[in-house]
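Missing here: one protein chain of the complex. Every other protein chain is in place.
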Amino acid sequence: MLPSSPPLLAFCALSFERNDRLLFERVEGAVHGGDILQVVGANGAGKTTLLRILATLLTPTQGELRWCGGLLPRARASYLAELAFLGHVPGLKPGLSPRENLRWLAGLFAQRDAIEEALAAVGLAKWFDTPCAQLSAGMQRRVALARLALTRARLWILDEPLTAIDRAGVAVVEQLFRSHLQSGGAIIFSSHQAVDLPGVKYLALTES
Amino acid sequence: MLPSSPPLLAFCALSFERNDRLLFERVEGAVHGGDILQVVGANGAGKTTLLRILATLLTPTQGELRWCGGLLPRARASYLAELAFLGHVPGLKPGLSPRENLRWLAGLFAQRDAIEEALAAVGLAKWFDTPCAQLSAGMQRRVALARLALTRARLWILDEPLTAIDRAGVAVVEQLFRSHLQSGGAIIFSSHQAVDLPGVKYLALTES
Amino acid sequence: MNLQFHSLAELFAMGGHGVYVWAVYGVAALVMGALVVRPLRRHARALAAVRSARQRGR
Amino acid sequence: MRSPNPEPEALPSLATGFAALLRRDLLLAWRRRGEAANPLWFFAMITALVPLAVGPEPALLARLAPGMVWILALLGTMLAADSLFREDYVDGALEQLVLSPQPLWVLVLARVTAHWLVTGVPITLASPLLAGWLALPAGGVPMLVAGLALGTLTFCLFAAVGGALTVALGAGNVLRPLLVLPLYVPVLIFGTAAVARALEGGDGSAPLALLGAITAVTLAIAPVAAAAALRVGIDG
Amino acid sequence: MRSPNPEPEALPSLATGFAALLRRDLLLAWRRRGEAANPLWFFAMITALVPLAVGPEPALLARLAPGMVWILALLGTMLAADSLFREDYVDGALEQLVLSPQPLWVLVLARVTAHWLVTGVPITLASPLLAGWLALPAGGVPMLVAGLALGTLTFCLFAAVGGALTVALGAGNVLRPLLVLPLYVPVLIFGTAAVARALEGGDGSAPLALLGAITAVTLAIAPVAAAAALRVGIDG
Partner (left out) sequence: MAERRWQWFHRLASPPGFYRVSGRWLPWLAGTSLALLAVGVVWGLLYAPPDARQGNSYRIIFLHVPASFLALAGYYVMAAAGAIHLIWRVKLADVVMSAAAPLGAALTFLALFSGSLWGKPTWGTYWVWDARITSMLVLLFLYLGVVTLRQAYASRETAGRACAVLALVGTVNIPIIYKSVDWWYSLHQPATIRLTAAPSMHPDMFQPLVVMILAFYLFYAWVLVLNVRAEILVRERRAGWVRDLAGEGESE
C-alpha cells in the first residue's frame, strides 16, 4: 500500500458535548486497510458515543470525519456501502431464526451468499432455524458476529463485540478479525478485554 | 460453622428440558455460608437457565432444591427473603435515577439504608440523579451491582455480573464479593471471566 | 310420518328457503368433517414421526 | 452469625412494598407527564372525531354520548395498559417483583392503582366536559362520573390480567385487548344503563350497584390471577 | 486490493432492499399470525361493543355504521402501528436500517406496505361484514370499501410518521396517536362523506376522489418525512 493513499477513515479534532457536558475533546485517529484500532477507556468514558459518531449515527459537536479522503456527510453514500456496524444491541429480530435474520440483512447490505457457512463458523451449525429469542445471550451475539463473515464492507465498527462470548468464541472472533485485516479491511472496536492480535493500536478515552 | 449445619442452598439431580431438548441432567451442588461458586460453560450450555432455576424463576424438570434444609417450593418465602438475584438485564427503570431505582428496590427487599455510599462505592458518586437511560452500559451495570452492597440477603445469584464492567470496576466487584463472603454470605455466579478471589469453586456445564 | 318432498328439485328448493338450509347443512358438514379429520391426521403424523425417529435411532 | 431464618424486622412490611412500587410508578408517570396525560388526550381527541364521523346533529350525538364516552374510556385505559407489565419485563424489573419476598398480588395491586390514578381518574374527571361536547343532557352526568370511576378501575384490573398473560409475548402485542375485551362487556352494559336510566328520569342506582359489585369481585380476583399469570409468563 | 469505491455489482439494488424488508415483515407477521390477524379481530370486537353501549336498535346503528367503521379502522391500524419502528429501535434493527446504503425512505415504504397488507387490507376486506353487522344498508358498502382501501393506507403512512417521531421517546405508545390524529381528520371526513352520499342515493365519487388525492400526496411525502424523523430519532 502506498503511504500516500488516504486512510480509509480518518477523524480529527472530534469533540462531543451532551447536555452541556463535554464528553471528549480533540480526539483523532485514522485507520488504513489492515489496521485495527481498539478504543479503550473506563465505563462512561465515551467509547460507545465515539463509535456511534464514527458510524454517522451521531453528529460530533466539532471535528470532521473523512472516508477515503472525502469529507463525510457528503461521502456518506459510498461510506455506508462499505461499513459494517455492530452496536450494543445487535439488530436481530427475536422472532426470526439466525438464517432468516442474516437473509434480510443481506437484502440491505452487500453480503456474500454463504449464510450457512458463516453460522457454522461461529458454532451455530445446529441452530439455523431456531428463533433467536430462544438462543442464549452469547449465541445471539454470535449470530450478530456471523454477519461479519458475510459482509463485503471494508470498515468494521464494533461496540463490545466480545460481550457474552465464551473463550472459544473469542478465538473465533479473533480469527474473523485476522482474515478481515489480511484482506485489506480495517476494524475499529471497543472492548474491556484485550484481543490476541498483532498490531492492535489503541485509542484511549479519558475523562476530560 | 458446624459441619453438620445444612448448606444454605443445596441442589441435587437437577435436570431441565425445554422444547423436548434436554439441556442438562443430574446437576448438583451446594453452597454454605462463605462459599463462592462459579458456573462456567460454553455459550448455550445452560448457565442462565440453571441460575434462573436456582432463583425459582424456572421450575426444573427433575431434581430438588433445598434452602437451609427445607425443600424449596415450600420454603420459598423465607428463601426469597434472603436472596438477591441479578439477571442479564438488571431491572433498572431507565427513566429513574440510580438513587430512585435503589429506593424502590429497597421497598421490596430488605436493604440497608445507605444508597449514596453504595453508589459512591461503585464509582457513581457524580451520577446520583441522572436518569439511568443517560448512563453508559457499564455505568448501568454498576448501578445494579450497587444493590448488592445494600442488600441483607445471604445468598447472591448473579448472571454475568462482570458484563460491560471495566478493569477498575472488576476490582470493585471483587471487593464486594469478598466482604459478602467474609460476613457469612454465599455467592453463585456465572461468568466467562475468572475472578481473583480465593476458594472459588466451579460448576462446569457441558452439553449433554 | 312421511316424506315431505316429492322430487329432487323440490328438495333442493325447500319452498324457496333451500339456499339457507343447504348452506347451513353444507357448512356444518364441512366443519364437522374437518373436526374429525384434523385429529386423525395429526395422530397419524405423530405416529409416523415416532416411527421414523425409531428407524433413524437404529 | 445470622440465624437461618430471616429476622422479621429486616423485611419491609406489606405496606412498604405497596408504597414503594406505587411511588415508583407515579414518579415514572410524572417524569413523562407529556405522555402520562395521554390517555386523556387520546380520549378527548377521539371524542372530537366522533361528530366528524357520524354527523353533528345534537339529538343523535346525545343518544350516542354515554355509549361513546364509555367506549372511549375503555379504549383509553386499555391502550395505556400496554406498558403495565411489558416494560418491567423488558428491563428485568419484573424478575425483581416476582422474587420479592412481598406477596406478588400486593405489588400487582400497586401497579394497577398507579395505572388507574394516571389514566382512569383523569378520564373520569374529564368526562363531564366531553359528554357536554357530545350534547349529553346534564341529568346523565352524575351517573356517568360515578360509573366511570368504578368502571375504569375494573378496566385497569382486567387489563392487568391480560397484560400479565401476554407479558412475555413479543412487543406491540395486540393479543391482550382481545383477551380482556369480552370481560369488559358487563361493565360497559351496566355503566351505560345507569346513565340511560338517569336520562329517562329513572333511577340509575341499580345498575350502578351491580357495577360496584363487579368492581368488588374483580378487585378480589384480578390481582391474584394476574400474579399467577406473571409467575407463569415470566418464563417465555 | 479492492478499489476505494464500492463495486456497484456488490450492492443490492433498491428493489432488493425493499423486497428483503417486506419479506422480513411479512414473515414476522406470519410467525405470529395469531397476533397478525388481530387488528381485524380487535376491529370486530369493538364493533360488537358498540351496540352494547348505544343500544341495539337497527335504525340507530345504521346511522352510526359508516362513522363507527371508519373510526374503528383508524384505531385498528393505529394500534398496530405502535410496533412499526418501536420494535426495530429496541432490538437495534433500526440502526441497521439507517446505516443501510439503501435510501431510507424506500425501507420505510417497505415497512408501511407490510403493515398495510397485514392490517389495512384485512380490515378493508372485512368491513362489509362489519358494516352489515351494524345494519348498514347495502348501498353504502362499495363506497365504504373503496374509501377504506385508500384510507387505511393513508392511516398507515401517517402512523409511520408518528411512529418515527416518537421512536426514541421511550414507551411513548400513547403519544404517537396524538401526533397523528389531527392528520386523520380530513381522511375521516371525506371517507364518511362518500358513504353518506351513496346512502342518500347521490354520487360518492367526489369525496372519494379527494380521498385519493390525499392518499397520493401522503404517499409522496410521508416516507421521506418518516425517514428524516428516524435519522433524528435514532439518537436518544
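Chains here go by letter, A, B, C, D and E, matching the order in which they are written, and residues are numbered from 1 within each.
Simple rule for what comes next: a contact is a pair of C-beta atoms (placed from the backbone, for glycine too) under 8 Å apart; a residue touches a chain by one contact, two chains touch by 3 or more.
What you are looking at is a predicted structure, and each value in this text was computed from that prediction instead of being measured.
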item	value
Of D:42, D:89, D:116 or D:190, the residue in touch with the unshown chain	D:190
On chain D, residues whose C-beta touches the chain left out of the figure	161, 165-166, 168-169, 175, 178-179, 181-183, 185-186, 189-190, 193, 196-197, 207, 210, 214, 217, 221-222, 225, 228-229, 232-233, 235-236
Touch list for chain E against the chain that is not drawn	32, 34-35, 41, 45, 48, 51-52, 55-58, 61, 132-133, 135
For chain C, the residues touching the chain missing from this view	1-5, 11, 14-18, 20-21, 23-25, 27-28, 31-32, 34-36, 38-40, 42-43, 46-47, 49-51, 53-54
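As a working rule, only the chains that are shown with their structure count from here on.
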item	value
Most heavily contacting chain pair (counted by C-beta pairs in contact)	D-E
Cα-centroid distance, chain D relative to chain E, in whole angstrom	27
Centroid spacing, where centroids are CA-atom means, of chain B and chain C in whole angstrom	57
Rounded Å distance, chain B centre to chain E centre (Cα mean)	45
Contacts with two or more other chains, residues of chain D listed in rising order	32, 87, 90, 170
Per-residue multi-chain contacts in chain A, two or more chains	88, 94-95, 134
Contact set on chain E toward chain D in their complex	32, 34-35, 38-39, 41-42, 45-46, 49-50, 52-55, 60, 63-64, 66-68, 70-71, 74-75, 79-80, 82-83, 86-87, 90, 169-175, 177-178, 181-182, 184-185, 188-189, 192, 196
Residues of chain A touching chain B in the complex	19, 41-48, 88, 123, 134-139, 141-142, 160, 163-169, 192
Interfacial residue positions of chain B with respect to chain D in the complex	1, 33, 52, 55-58, 68, 77-78, 80-83, 85, 87-96, 100, 103-110, 131, 152, 154, 184
